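For this view, one protein chain was removed and the others were kept in their places.
Take a look at chain A:
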Amino acid sequence: MVCEMETDQIEEMDVEVLSSMWPDDVGTQADNQFNVEKPAGDSDTLKEVDIAEKRTMADLKRLPELLNTTDQGSSQLTNLVRQWEYMQDHAVRLLREELKILTRQREEAEAKELKIIEEHNFETEEPESVPVLDETSHLFRRFRQKKRDELVDSKRVVIDEEFDTVAYWKQKALSLEKMLEASTERERRLIEKLNESLKTMESHSAPVEELTQNLKRAEGFLHFILQNAPIVMGHQDKDLRYLFIYNKFPSLREQDILGKTGVEIFHGGGVKESEDFKREVLEKGKASKREITFETELFGSKTFLIYVEPVYNKAREKIGINYMGMEVTDQVRKREKMAKLREDNAVRKAMESELTKTIHITEETMRAKQMLATMSHEIRSPLSGVVGMAEILSTTKLDKEQRQLLNVMISSGDLVLQLINDILDLSKVESGVMKLEATKFRPREVVKHVLQTAAASLKKDLTLEGNIADEVPILVVGDVLRIRQILTNLISNAIKFTHRGKVGIKLKVISEPSFASDKEQNETSVWICCDVYDTGIGIPENALPCLFKKYMQASADHARKYGGTGLGLAICKQLVELMGGQLTVTSQVNLGSTFTFILPYKVATSDDHSDDQDEFSDMVDHHQPEPDDTTEGYFQFKALLGSIYSNGGPVMGSNFLPHKAMLTSPIKLINGSVADPSNSSGQSQTVQVENGGYMDESESAHQYGNGNGHRCSYKESESCSSSQASSEMESELTVSSPREEEKTETEVKETSQPKILLVEDNKINIMVAKSMMKQLGYTMDIANNGVEAINAVKDTSYDLVLMDVCMPVMDGLKATRLIRSYEESGNWDAAIEAGVDIKTSESEQGCERSTDRLPIVAMTANTLAESSEECYANGMDSFISKPVTLQKLKECLQQYLQ
């Protein structure tokens, strides 16, 4: 038995050594012993058990399960720990129970053994004397000894067994002993194991910590990730009550949320939608995402991308949903912005393409207009040649028929020219090339002259009247040429469509109209409203809208009946608008029309006449402005029927030379001055006759047919003046007013040959100009440059200077400036300063001569506005564009040699 036990132990040791995988030669016997004594083997087995236990408790597979089953996901860790602890406790308790059971078993076994021993003793009582007793007592002793781990006793038992007395007892005792032995052994082992287990229990708190750390790490990781993520996660049950929520924006506490539905927690936009969405997912059983914008009091307007998935339990029943929301407000905003931008982009692109189209069309139109303008220009040049030649032809000797034919030719040519000029004007205005010039002018005179001019060509029995309110300033600043153009257009239009009654112009000051832009207004500007009214056929209402359109007339009938291009009003309107005004019309069929235009003007101070360069004042009161003339407010003119070809009438200007008609002062009804008493015919030349020093000029003007192209009449002189003749032909124009000094044309020519100076450096140009002058009946002096021109002007009193702009030595602009400076100062100091060699010997005479303004006309190769501005700025009165033609030269001479 001892051997068995020993071998057992040895076997155990071997196993131990093997299991530890330590080779035999490693370490000393003591080490081995130590190892043996260490509970290594037991611990090993326990460890295995332990690991198995640990797996079951800390199984990671259980984590999702836990998550699913726990109500509060957020407290999962504590739960886990609690569970772990609980299970550990449980294990301890189990072990303890087992221990208890084992202890009880042992006690039972001991009790049994005692009983058996007692029995044995009782049985062996009888054969006490028998040495068996000894043996049994030995046995008992040995058992006890063995229990106390006394190996010496067992040795003794072995020796005792050899003793063979009673077989039955011996056998029974042996089996009992074996059972006992096994039981004892088991007990010992169990106790050992228990001790080990208890020991390892303590030492194996390590796995718990490890697990806790793992969990902590996982939690930390999750926290680390989710810390700043705008994420809300949650689990809701079938009724959409929150069972778990993780919220980055914990504005609500757990107890406010858990167990409630979204609707119960929030109010506002989007809540219902999200609730519906969750329900939908729950019903369909399919995870899906949606973007929902919340508008709640709790966190304002926020957009969440919500992911919802249904949750099933193990029986595949839906038990709720998991949802995860990420705040994407910014992204949504950005996306919306992007979408908007994209939309804008698309719109812009569309607009762009539209614009390009429009530009294209506009360009086409502009090109067409440009072409029209160019063509017009191209037509104008040869046409002016035709007309000019016809005019020259009319100066030759012709019979009556030829003359009539020629007249038709000239007037037709003039018409076409006018049309072309209109087109050019229009395209100039439209293309923005036209520039307005600011000059001082007297509105009264402008009105008067326009009416005079109109009356000159009037062939109808109409009264033309002008009415200017007193408050209209005497002198204003504006583009007088354009204003005159507008007035002339409107008046001629009115006359065209009026057969009886009157046509008139009314001027009055009005307050600033509403359409005016206030930025340009200042205290010195004044708004003048000008009505051009007639008693004509009127305009039907339906024709009013297209009245100001180009090439449009009220009706085709009118176009046939009255002719015209339909450009006039369009030009008027554009001009008025260009000047910042407005042109309107009111009309009644068969009663008449009134065209009204409102324009802003700057009020000019009327006292400095020296600056007053406009042509009308130049012509009318260049020398001594007639005081009444500037302030009178009413004019009336009447046409004279049947005056053509009759004798005794004053000269009638042809209408294509409008400036011819501006000489006559009208009779003023206001001051009631009738005809000059000395003038038996009651002719309206009174003013001229009275206005001495003005006479010669007007006479010289007559020679070119610059007669007073109209009658200035008033009631009393009507009958008389109606007998006066007018003629459209220059050659037949005669100064037929019954003046004292009646002269024939030739006489006039001889006595008042005007002195003209041509300043030009180009030989060819001089030749051509000279020849033209000859043809027109003049001679002229030549200066080759500015210096020569100044010397010539100093020595001779010229009536007109034609000045080339571009010249060597001194150009025309400078020469003009110096001449003007002389006119102002009366000396040539400026010229001397400029280095001009003034011959002083003859200069005395020049200095004494009157410092009237000498008309200087520039001859420039450039007809652009800048150039003309330059000319005007340097004191020139006008300019002729090169090359000089007969027509241009003639017009110029007519304008200035009056």
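Just so we're on the same page, a residue touches a chain if its C-beta (ideal position, glycine included) is under 8 Å from a C-beta of that chain, and two chains touch if they have at least 3 such contacts; residues count from 1.
One rule holds for everything that comes next: contacts and distances are computed from a predicted model.
S.K.: Under which of the names "Histidine-containing phosphotransfer protein", "UDP-N-acetylglucosamine transferase subunit ALG13 homolog", "Urease accessory protein-like protein UreD" or "Phospholipid-transporting ATPase" is the non-displayed chain listed in UniProt?
M.R.: "Histidine-containing phosphotransfer protein"
S.K.: Of the residues A:Leu436, A:Cys806 or A:Ile832, which one touches the chain left out of the display?
M.R.: A:Cys806
S.K.: Kindly state which of the options A:Pro230, A:Gly385, A:Gly501 or A:Gly580 is in contact with the chain not pictured.
M.R.: A:Gly385
S.K.: Of A:Glu445, A:Asp761 or A:Glu891, which residue touches the hidden chain?
M.R.: Among A:Glu445, A:Asp761 or A:Glu891, only A:Asp761 touches the chain that is not shown.
S.K.: In the complete assembly, which of A:Met772, A:Leu802, A:Ala815 or A:Met876 touches the absent chain?
M.R.: Missing-chain contact among the listed residues: A:Met772.
S.K.: Residues of chain A in contact with the chain that isn't shown?
M.R.: 381-382, 385, 388-389, 392, 761-765, 767-768, 771-772, 774-775, 804, 806, 808, 861, 882-886
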